[in-house]
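Got a structure for you, written out below as structure tokens; questions coming shortly.
Complex shown without one protein chain; remaining protein chains in place.
Here is subunit A:
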Amino acid sequence: MENILGRVLPDYIEGYGEVKPFSGAFSNLGVKGKSQVFVKCVSPRDVKLLNSIREALEKCEIKDGMTVSFHHHLRNGDYVLNMVMDEIANMGIKDIKVAASSIFPVHAPLVEHIKNGVVTGIYANYMSGPVAEAVSKGLLKYPAIMHTHGGRARAIESGDLKIDIAFIAAPTCDEYGNINGVYGPSACGSLGYAIPDAMYAKRVVAITDNLVSYPACPIEISQEYVDFIVKVDSIGDPKGIVSGTTKITKDPVGLKIAKMAAQVIEASGLLKDGFSFQTGAGGISLAVAKYVRDLMKNKGIKGSFAAGGITGYIVDMFEEGLFEALFDVQCFDLKAVESYRRNVAHQGMSASLYGNPHNKGAVVNRLDVMILGATEIDLDFNVNVTTGSDGIIMGGSGGHSDTAAGSKLAIVVTKLLKGRLPIVVDKVTTVTTPGETIDVVVTERGIAVNPKRQDLIEKLKNTNLPIMTIEELKSIAEKMVGVPEKIEFDDKIVAVVEYRDGTVIDVVKKVKE
């Protein structure tokens, strides 16, 4: 069958199940149920603190075929996933499904576990590095299932993704399972992505390297959700967890794109008191914040909130009074961690609060402007951030699809070429985010507006910005680099890309050798 975007999908995928085709960004709403959780009650004399990961696995009765989950707040500095998976492998357990909110190069040891059948399934919102390459080569027994950040929360809450044991890397924890991310040698700030796991997994194990006396205030994940606690020497490498500072790009092309994006925001009419804004930590995206900051200051505009993975730059804007509050699912640098600890209006948010389409309203629904990246964007404005142009998995939605759907104005900022590769193409290799939720693409050579936003096209006519069609952008790129040859794929499906509502927006096939 084909979904509404014309992507060809099988009706059934081995190891995934029946395929519900994507049928539009807002077509699968209505009344939705939540999953029931069975809790093993803790009596007053029970001791939760255990001596080792092995003991925790035994107490949780780990067995073949189970699903274990991890959060990615320690990013490329995370030790916990590898420690737990090594122990599971040592116990001779097989056929484990790993539900990690994201997978980074540091998780390379997972490749061995995939090869020898310890791990047969993966759920992730984003993956890069050796694990992503192994999945792309078809080494994993079943296709990986790629979620969005909000979609993962939805899948956990609805019971589509059932977690047997959640392992929560806890920068600070007490012996009764109260957790926070703001203190300790591996402090990472907000623990937003771990919250659905803590609330809905059958068993929850906190792994900490900073065991403090009870209670570990300020509590982000509370004792009522945690079965066991294990103290280890270190849960992560601070250098890989958060960067010291996030810096604005100095690349003149990137700055030009960012400036034009800010001009689009200004022309849209959204830049007024109460303005809300989100941008990533990437070079060009963050530079947009710089120009928005200047515009807000010059015009005396007071915004309502900035959201997302929060960076020090956004904290500066908040502390200057440009925003009333911050919604933070994940801190990107130490300055953000410190502000999250100190400022009451620097508010933590769970993955569900951030972007779940099936709750009573996520924060993304309140966003005016979202700045996004793209690996490819096609003539229908569909965006790929999942695979490279060579067909190999190198990312994933993260919050891309969630924020694009929720925001009033979703702007993709990108250079027209990356190396020799044109970014604007006929059809994206993989659809991550549907074009109906993307409003504008800004490149150094020109700006294309989605034809469904005639209102915006009208507003931009009165500016001197280089507005053109997306077909024109594509032809400029092809004049410079030529037309790339098509990548050839096998029939084997290596990953299923779910839209935030749980329908299948695309599949990733194995690249032909």
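One rule holds for everything that comes next: contacts are C-beta pairs under 8 Å (C-beta built on N, C-alpha and C of every residue); 3 or more make two chains touch, one makes a residue touch a chain; residues count from 1.
Going forward, contacts and distances are computed from a predicted model.
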Looking at UniProt, which of "ATP synthase subunit b", "Citrate lyase gamma chain, acyl carrier protein", "assimilatory sulfite reductase (ferredoxin)" or "Branched-chain amino acid ABC transporter permease" names the chain that isn't shown? "Citrate lyase gamma chain, acyl carrier protein"
Quick one: which of A:Met91, A:Leu270, A:Leu421 or A:Ile457 touches the chain that's been left out? A:Leu421
For the chain not shown, which residue from A:Met91, A:Ile301 or A:Ile487 touches it across the whole complex? A:Ile487
Among A:Thr120, A:Thr279, A:Thr311 or A:Ser389, which one is in touch with the chain left out? A:Ser389
Residues belonging to subunit A that touch the chain removed from view: 389-390, 418-421, 480-482, 484-485, 487
